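What follows is a set of notes on a single structure, which appears directly below.
Note that one protein chain of the assembly has been removed; the remaining protein chains are unaltered in position.
Then we have chain A:
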């Protein structure tokens, strides 16, 4: 049942290939189940088998939950689970863990710190997500294309990268923040992208060098020889090998956006108009000198812990993500429950093929792939 056979009957076998395929046919529902199995459950199990991931996922779920709570509370249709922060919600400067009404304490103006932390979450997550996605998409795409295509494309892209790399990041961000103040207001996505404005360049370079190695690998060459399109080869053969590195960078950039935004809000460089963890810390320091004041320390500590926890869980997730992209590990988890017939694997586009076919973006382990330097 090779794809290259023109006629099902050329080998003179008693059972037609058509029948064989029909017997083994994988229906749409199976494919969906397979997809879920392969893309969600298996990675989930891989992750869960690692203690770091367990902590990270739990904490991150907490943050997502917090964001959801804020979103529901702020929406008109939803119940107010955590009220929006407003001045004079409570008495001034109640300490943390003193009252049930203000479990994390209050600020000088009587804002509930719990309200502030929770309601700052959606914007922070959007900002972090935007910055990290922007970096990874731009960085990995440009790096992969440049490395794989080579030649003029490589020259042009790498020149761009070099330019971006040589511009000092922080001053650039500060200058841009000053110039773009109006469009920055209240738009966490733009701020996220701004904070990552030249972070993609480093990733591009690194990815390119990896691609340069990979493109010479036998299985990639094989794919090329078979006439697969550039896009397909990149998507199936090259990118999966880069994923651990790319994910690490996603997380790294997410952390950089957290620190960057908090730092810049703290310094007052970014204009702000909403509650924000960095702004909270800034207020705690400037309005009450919280660093040196036990009475106001909770005001500084709560957002600080919030930032640290988020950052820590992202780091843990990235560390455990290495296993996630190790095809061998993942495949083992898939095969545990998969009821796909032995020897037949389902490719992404649903075509079935045998083991002797050149490997595509195949969850089956492939020795060649793991031998990269």
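One rule holds for everything that comes next: a contact is a pair of C-beta atoms (placed from the backbone, for glycine too) under 8 Å apart; a residue touches a chain by one contact, two chains touch by 3 or more; residues count from 1.
As a working rule, contacts and distances are computed from a predicted model.
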Complex member absent from the view - protein name from UniProt, among "ABC transporter substrate-binding protein", "2-oxoglutarate synthase subunit KorA", "Hydrogenase expression/formation protein HypD" or "2-oxoacid:ferredoxin oxidoreductase, beta subunit": "ABC transporter substrate-binding protein"
From A:61, A:88, A:183 or A:213, the answer for touching the chain not displayed is A:88
I need the residue numbers on chain A that touch the omitted chain, in ascending order. 86-88, 91-93, 108-111, 178, 181, 185-186, 267-269, 271-274, 282-283, 285-289, 291-293, 295-296
